[in-house]
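Step one of this worksheet: look at the structure below.
Of the protein chains in this complex, one is absent; all others appear in place.
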Amino acid sequence: MWVYEKKLEYPVKIKNCNPKMAKYIISQYGGPDGELAASLRYLSQRFSMPTNEAKAILNDIGTEELAHLEIIGSMVYQLTKGATAEQMEMAGLGAYYTDHDHAVYPISASGTPFTAAYLQSKGDPIADLHEDLAAEQKARATYENLINLADDPDVIEPLRFLRAREIVHFQRFGEALRIVQDRLGDKKYFVKKPDCMK
Amino acid sequence: MDMNMNMDMNKPDIWAHVDMNRERLLKEIMAVDFTIIELNLYLDTHPGDRNALMLYNNNVLRSRMLRQRFESMYGPLNALMSTSKYPWQWIEGPWPWEKEAL
Partner (left out) sequence: MTSNPMFDRCMMQYYNPAPILNPKLAHAYVPFQYINDICCIYPPMKGLQQGTIFPELDRQYGADPEYTVDA
């Protein structure tokens, strides 16, 4: 189960309103390589993992991604707080403002609402862990793009933190993959047997 | 780079007499909790690493101590484990996504 801690994993205190930046950063909330996709992916895949180490790492990184989701949500909230309708429209958020006002809603930077199509939970541990490795790299690359778009240090600092986390998560998934590869190489252990062998 | 701060775990609490304000104390807790998270992930794939385990346990104890101090002055941090004064403190702001949280 989950317990909530009344603090962010990394502090977010953005002094300057900037709805244009919010339009881009929201992609890491509800976009294809964002934190919501990451947390649902890992928390769904953990059920069918074969070793304790893999279950633990998917569980714990999935939990941390929820904390990152909160950081991104806080950034979008603070970047749009106090913006007038006109400012939202000039930032390209006129359509978003129409349906959501100043709320935080899971969409991508191009306005596509979040979909489970962004993630896969294949049940094959090797396939799942490779997907997780790719997901971390895509998230890292997206954060680098966002860092390039930003110029406010209050915005760049949390983005740098989140980018650094993706590199560490990649390393952990890589280690989990090694552990699973070794376990599956052990001839007594099967995840899947073809029907002709049963 | 100060590599030796982790050796302070066993020294007496040097902040005991200092009135840390809310922001500073909360950032300190964030920093120690982050170390705990990192070691948690490392231990998930390295369950046999004694040094890392010792570091993890030390940081958990330090976090508990800092939290106790924070909660006695500024209210509960944890939904299931913190006690509350009257009236129910959990609902009080600032909430973490607000600028006033720091």
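Just so it is clear, A and B label the chains in written order, and each chain counts residues from 1 on its own.
Heads up, the rule we're going with is that a residue touches a chain if its C-beta (ideal position, glycine included) is under 8 Å from a C-beta of that chain, and two chains touch if they have at least 3 such contacts.
Remember, it's a predicted structure, so these values are computed and weren't measured experimentally.
Only one of the listed residues, B:His46, B:Arg69 or B:Lys99, touches the absent chain: B:His46. The residue from B:Val32, B:Leu77 or B:Ala101 that touches the chain not shown here is B:Val32. Taking the whole complex into account, subunit A touches the unshown chain at residues 10, 130, 133, 140, 143-144, 147, 160-165, 167-168, 170-171, 173-175, 177-178, 181.
Those residues of subunit B that touch the chain absent from the view are 1-7, 27-28, 30-32, 34-35, 38-39, 42, 45-46, 49, 51-52, 54-55, 59.
To be clear about the criterion, only the chains that are shown with their structure count from here on.
Centre-to-centre spacing of subunit A and subunit B amounts to 24 Å, using the average Cα coordinate of each chain.
Looking at the complex, you find that subunit A touches subunit B at residues 3-15, 53, 56-57, 60-61, 64, 70, 73-74, 77-78, 81, 168-169, 172, 175-176, 179.
Remark: subunit B residues 26-27, 29-30, 33-34, 37-38, 40-42, 44-47, 76-81, 90, 95-97, 99, 101-102 touch subunit A in the complex.
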